[in-house]
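A single protein chain has been omitted from the complex, and every remaining protein chain is retained in its original position.
What follows is chain A.
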Amino acid sequence: MEELAIRFDHVSKRYGETPVLDDLCLDVRKGTFLTIIGRSGCGKTTALKLVNGLLTPDGGAVYVDGADVAASDPIALRRRVGYAIQGVGLFPHMTVAKNIAYVPSLSRRWDRETGARRVGELLETVGLEPEMAGRYPGELSGGQRQRVGIARALAGEPDILLMDEPFGAVDGITRRDLQDQLQALWRRLGLTVVFVTHDIREALRLGSLVLVMEAGRIAQLAPPEELCAHPAGGFVRRLLSDR
């Protein structure tokens, strides 16, 4: 049990009459890089938002580090869990430095000096020049913004990183680059990553464990090699043929 970072225990969720998650059971061990793949509307983003309490399950429970999310303080939980989303959601009125320091600033964890140092370190970690600190998001390229988004998600020194199609809006080469860097970070920091994508190549390339979802259920949960070797059912086979 201690080994588990995240556990979905018979979780169901519906929006109005439409069920999005149907009796989902899933254990994510610490240090896993879990990629979740499926069509839009299959429940992958919903699953992610259940982990940091942005959504609450209609049935069942989600546990993070052994504690029921529904019974935890959502504010404290979210500050411990890194979160990066599609389109990045960087704050346009804050400099890169302020964006990166956002989570620590919420609980006044960094003084001015620590802040400047940590921002510099995080920029380096995600492969950006320290001069970027004073820029505004509007002055950055798509790839640079994604990097800042990752640095911001890492600033609270989380053990768990939730990412919702964070590389959705960048070109192929930049995307490759970002994927490599994220994977290196995952290895170096020993993070647990949950990464939602609709790109099967990305899912296979990044994941140590790949979860294929279809209509709110698990179609297959396996390491990438096994997924390719033994696809379970027509949906997974079709998905793999998209490569």
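To be clear about the criterion, a contact is a pair of C-beta atoms (placed from the backbone, for glycine too) under 8 Å apart; a residue touches a chain by one contact, two chains touch by 3 or more; residues count from 1.
Quick note on the criterion: contacts and distances are computed from a predicted model.
Within the choices "ABC transporter permease", "YabP/YqfC family sporulation protein", "Integral membrane protein" or "Multisubunit potassium/proton antiporter, PhaG subunit", the name that UniProt assigns to the complex's undisplayed chain is "ABC transporter permease".
Although one chain is not drawn, the whole complex shows that of A:Ile6, A:Val103 or A:Ile200 it is A:Val103 that touches it. Summary of contacts with the chain left out: across A:Gly16, A:Pro92 or A:Gly172, the touching residue is A:Pro92. Annotation for chain A: contacts to the undisplayed chain at residues 49, 52, 54, 74-80, 83, 85-93, 102-103, 106, 136, 138, 152-153, 156, 162.
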